[in-house]
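One chain of protein is taken out of this complex; the other chains stay put.
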Amino acid sequence: MSEEITAPARTVGPSPHITSKTTCTGIMLWVVAALAPSAIWAIISMGLVAVQLFAVSIVVALGTEWAWNAIARKPQTLRDGSALVTGLLLAMSLPPRTPWWMVAIGAFIAIALGKLIFGGLGHNLFNPALVGRAFVTLSWGGVLAGVQNRGWFATLADFSAEGFDTISGATRLGIAASDRAASGAYGFDLAAQYQPLLLKNLEGSLGEISAALLILGGLVLIIKGIIDWRIPAGYIGTMGLISWAFGSDPVFHVLAGGVMLGAFFMATDYVSSPMSKKGRLVYGVGCGLFNALGRFVGPMPESTTFAILFMNGLAPLIDRMTRPRVFGVVKTDEERA
Amino acid sequence: MDLILILKAVVALSVVGLVTSTILATAAKRFHVEVDPRIEAVLAALPGSNCGACGNPSCFVSAEKMVEGDLAPNACVAGGQTTTDAVAVILGADACAAVAVVSARHCGGGDRAVRSYEYAGVHSCAAAARLAGGPLLCPAGCIGFGDCVRACPFDAIHLDERGLPVVDLDKCTGCGVCVKECPRGQISLLQLVPEMAPVVVRCNAHDKVKSRKQGCSACCIACKKCERACPSDAIHVIDMLAVVDYDKCTGCGACVEVCPQNCIDLFGRGVDAVALDGVGHGSGAASIDEDAIAEAAGAGA
Amino acid sequence: MSEWFRVFKQGLSIENPLTVLMIGLCATLAVSTQFQNALFMGFAVIFVLTMSNVLVSVFRRLIPSEVRIPIFIVVIASFVTIVDLVMKAFVPSVYSVLGIWIPLIVVNCVILGRAEAFAYQNTVGLSAADGLGMGIGYSAVIVLLALIRELFGTGRIVWFDGVLFSLPAGYAPPSLLLLFPGAFLVFAFMIVGARWINERFEARKEAPACRP
Amino acid sequence: MSAVSQLALLFIGAALINNILLTRFIGLCPFFGVSSNMETSVGMSLSVVFVMVMASTATWVVWEFVLAPLGVGEFLYIPAFILIIASLVQFVEMYLRKASPVLYRAMGIYLPLITTNCAVLATATEAAKPGFFKMNLAITNSAGALSLGEALVYTLGVSVGFGFALVTFAALRERLDLAPVSRLMKGTPIAFITAGLLSLAYVGMSGWFGL
Amino acid sequence: MATTGASLIGEGVCVGRSAFAGGVHPPGYKESTAGSAVQWAPVPARLVVPLSQHLGAPCAALVEKGDRVERGQLIGDVDAMVSAPIHSPVAGVVAEVGTTLTAGGQRVAAVVIEPDEVQDLDSFVAVPETGDDKARIRAAGIVGMGGATFPSTVKLSPPKGMTIETVILNGCECEPFLTCDHRLMLEEPDRVVAGAEKIREIIGARRVVIALEDNKPDAAAALRAIATGAVEVVELPTRYPQGAEKQLIYALLKKEVPHGKLPAATGALVHNVATAVAMVDALERGKPLTERIVTVTGAVARPGNYRVLIGTLVSDLIEYAGGFVGDVERVISGGPMTGMALGSLDVPITKGSSGIVALPRGVAAPAISDDQPCIRCGRCPDSCPMGLEPYILATFSGKRMWDAAAERHVIDCIECGVCSYVCPTNRPLLQLIRVGKSAAMSKGVK
Partner (left out) sequence: MKNALRLVIPVLVTCIVAAAGLALTYKVTEPKIAEQDRLAEERSLQAVLPDATFTCLESSRIQGDIDAAADPVDVLDTFHAAIDGEHAGWAVKVSSRGYGGPMVVVIGLDTSGSVTGVTILSHNETPGLGTKVITDTWFLEQFPTLEAGFTDADVRGLDAISGTTKSSNGVRNGVAAVGRVYTEVLSGLGEGGFE
């Protein structure tokens, strides 16, 4: 009987039959847009070196992804925009005078080792840009140190941690050291640094030039619903709290170094951060804790990179321990993982 | 002087050795636990280095799992082939059961089956089968998204250029996973047949012949020519579909010859893949092209 | 003899303890920062592996299986100690780097594993072949790993006080290769290489497919 | 520095900053072998804590009361320690199997794997005979020897750090298993790369508290 | 796209203003039909009445080819607890007893009826009064008209030991496009309230709540004007899937239906408003369920709400609505979030068909590509009203890891489609999850 088709067959797909207009590319472009003010300001402030850094980083990042897909005969994925974000963020995490070949290697490593080897977008366990940056800094730390206008943190560290005669473990420990550092040895007034840090600070990487513009971009992403406030809030909040606990100036510590770029743009990378809301908060706090400890008790001037990479590593574990509660399932029923 | 040092050394290590071995010897007796002798045997065959490379916490656990069949005998990486062989001997027929049946596809549609709509979902047969009765007009036909391919634990199935699954009879162990997995399997699109089954009917339709002909140009039309041609009374049209009785089928191929729809195929090791392309279907002539089959068998092996 | 050679060869390729079996990793990654150290580590492993295999094989009928593990361990530990003392005495500069890794050879899973899996069940000759094969296979991997890491991580290969080979002066070595992460990364790519080669040329015979 | 904070540092240093797996390359076989399964990793971690503490106690006692007084420690510590550890572990395993099948299931089955684990021997040796590792212990006592208490805190730190890294890695590998990693990379190589990147993160802690 | 002030992650994902956790706020698309009064669709030349229009045992045909049937005459029934009889919607002649494809894609038995030229739609063969309300409701063939088509009698008989305190009439109509319940509440508020009272009476509940979303203030006002005594009218925030049973109960009572339990465990019984009206019709007039209101909308010439005889083919209905306009990509039975795409338009309207939506190209979701990666944006877990993690459930299902999916509660998915809706890479989350869910259920996971 009525199994003949009288009306033309149409597309049949699963429900739901409508989708939101949000797309992956759209999200990535929002991130780029949010970074744009900082990037443009960096170019205005630093001139051609910044242009070169951005260009090399982005071109190599995109080129690596293109070539990888071409060689593996996979569909091209440049359109998703994630390689662009990676290239941009890598450039912003490096000092402007980084030799171009180092930037190129960093971008290659970021995309190839940081992302594609794991299966591409969505599968990497660590933040690709930071993998690239860590590779570069650990490989040629000496060279980098020579080229960079050392940022506030390097200066600070020179006075406090690396001070020649305070080297033995005991004196470095605890509040005393930073107390002393805060009270005198800095040689400059921390509060007086707020303004340059917010607006124009040419020491350090491209992403340290203006904290104000980064905050602006970050807020835009939060308002647009692209990033979760929990990560930056946890990060920056913890950072400030610990600085305060160490008797130092929280505002200064939050504004200086890579914290703003890291908290708003790098720790929030979807792929390498936890999925659950609670998890994101824990993760943000972890980043802040690690970063602050790195500054106050560690030998290196700044540890945003390692803080985020470390928490990337913990993200799956955090996810496991903070799984959302399923509607109607009472917690006690649940087997503890 | 030398001697004293040697003496001290001997005393020190002997004390340690004596204490530990005595404790162990007594413990071995005191805390003895009965275990399945086969586990003991397998355990003895394993290297005992407890390296964990197989993903199990210890050789004992691996041995248990091997005996229970949860772990393949070749799982031990440290022991390598020597160990695998030894374990296989102990577990014997337990581990690798004789292959008696294989999976056979009872559909010849593929690109000859008529699509009922443009499908816009996931490439999964199970998923597509639930949407508006499935993307084929034929309610029983192979959807061709390869759930069976992905499900087969032995990598024995692949899709041919017509989008139909082909079972590699050398790899198929007859485990039946694909049969369970196929959303059309419950109504027996994939079916386990004797490993040495000589012919297979490539149709699985149970609806009316008229509607099935609308949906597919390769279907069984229940004309009963095969039934009449079979000298051994081994093929019957039941419920409007030809069904082979493998207890009686001698593999003479008479039905293959007469089927006007070419929907009965020669089957068996090596033939399956090629038979699809029509090799072996004489166009009305009485004899099967033996060379072609032999060639096909050679190529498939 | 052919059997002997087959056993020997197995260790080199299809049952290579490192790239295929993934055991005995610790020292491999740790000492492979320098070609010279890796070579000595390799010798140490070959020595211990072969000697313990031989000794276990010789006395295999006298060793009650209940206490075989403690006995093997003592045997292995003794050879390790000999290597330890001898190195300290004759190549102190190497020893100062390899220092902690020599004692840890004792627990190198490969050695106990071979004593158990092979020497305890085979003749002296074959056991020696197995020990040599496995030892050389293991050492080859460490040495290769070290060559890569040293060459690209420092730009040159040194042998005691001399430089054997160096890359052009403009090369800026990424010192990450010498650090822990570098070891993992380089080794990962070596396994990929080994897999690729195995796949290409040896095609490790899968054991018969059995029910899961 | 107060004794308590010194012990705390000893613990943190051993657990995180000088994490035995990710910064010292010790105990890698089970790290890669067992981490493919979360459940096993947790069981393994617990057992390691247990075994390491036992092993360190035993080696500390043997060193202090047998090997050192007789002056034969320099050349006998390797066979003596490994023998002690192996037997101890085997004993506990047999005991558990008999006495508490539940505990055996949860933990005992991992014991044999631990016997031949570098980490246990290394830690137990370090605890009895510090300086062996040339690790930066946060101990100012330049004579070098650890008291039994310190040795245990140190051991606890190492083993907790071992478990932490193992479980972290197991969680990472759970995600890795779902990723479309290319065939050649699948399995061990990608696990190594992941471990490499994870150890990159641990590099960030090197030198904290001057450790 | 509309975004609420409380939006947190992604456009349209609501988290604040909590009635239930998660959910989305898709565009409503209701304007074109919300104002159109319900009118009768014509009697078609042929009706195909499926014998299985409910969840549960299918009915057997009680008529044969050539038989004459009256409007309201019983034509199919089965002796099973979970089932509902089928009645002829028209007076006419049985042309055939065969099978048909339904909107849901099943092939089921059906009675084909050729109606008489002249029909009196106001009269029907009444279901006899027996004194037992529940039996009469069953005899009238009443099933849930909110979509699940669960036989209403069963829901009116809670298992021993469970008492129903609150009867909830579900007038949320949270699906975009659909307005049939809206029109019903607006045009026949008295019937809705009467139905509410009736159900309360049968089940012996204390309260009756008629719940609707706050985008239908006119309907709410109409109901409030009539509601008396125990009947409350509650407006809830407009958020999909506000109408889903568990979410609705939670929004009103702040009680979660426990995992694996019936809604009755919370002391609540939820019925669709149309079901309630059908019940009161059955009890007061003995009227069997033979027609329902269907919203025909989207890219059709005359969108509107039609009272349609069960068995009318979708193709006839669309023709009556003026045919398609423009490039129609998908035709859906039900709403666009949970409805079924039709492969053929020759499927009949059944008791559960709330709407026929012709989605034009551009509005319809794009075709799905298999290997879209999850970028772990967190939108799906944040918006899943059941607190599930759709991204991982879909991955597990895609990789046939049924046990893993079951362990993460795949069977708790209510198939609302929110996850697929929000996913920025358009992963076919719900489709995969359904596969995993049925695999888990077939393994007996509870």
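Points worth noting:
By letter and in written order, the chains are A, B, C, D and E; residue numbering begins at 1 in each of them.
Keep this in mind: contacts are C-beta pairs under 8 Å (C-beta built on N, C-alpha and C of every residue); 3 or more make two chains touch, one makes a residue touch a chain.
Fair warning: this is a prediction, and the values are worked out from it, not measured in the lab.
In the complete complex, the hidden chain is touched by one of C:Thr28, C:Thr81 or C:Asn108, namely C:Thr81. Touching residues on chain D toward the chain that is not drawn are 72, 74-76, 79, 83, 134-136, 142, 207, 210.
In the full complex, chain C contacts the hidden chain through residues 33-34, 62-64, 66-67, 70-71, 74-75, 77-78, 81-82, 85-86, 88-90, 92, 96-97, 153-154, 173, 175, 178-179. Think of the hidden chain as still there; on chain B it touches residues 2, 5-6, 8-10, 12-14, 16-18, 20-22, 24-26, 28-29.
We take it that only the chains that are shown with their structure count from here on.
Between chain B and chain D, the centres computed from C-alpha atoms are 44 Å apart. Centre-to-centre separation of chain A and chain C, using mean CA positions: 40 Å. We define each chain's centre as the mean of its Cα atoms; on that basis chain A and chain B are separated by 48 Å. Shared interface positions of chain B, i.e. residues touching 2 or more other chains, are given as 13, 17, 20-21, 24, 28, 49, 51, 53, 116-117, 120-122, 127, 131-132, 135.
In chain E, the residues that reach two or more other chains under the touch definition are 101, 330, 340-344, 365-368, 428, 431, 434. Interface residues of chain A, counted against chain C in their complex, comprise 105, 113, 135, 138-141, 143. Within the complex formed with chain D, the chain C residues making contact are 22-27, 29-30, 69-70, 73-74, 77-78, 80-81, 84-85, 99-100, 103-104, 106-109, 112, 179-185, 187-189, 191-192, 195-196. By the touch criterion stated above, chain D contacts chain B in their complex at residues 29-30, 32-34, 36-37, 40, 43-44, 62, 66-67, 70-72, 75-76, 79-80, 83-84, 86-88, 90-91, 94-95, 97-99, 109-113, 115-116.
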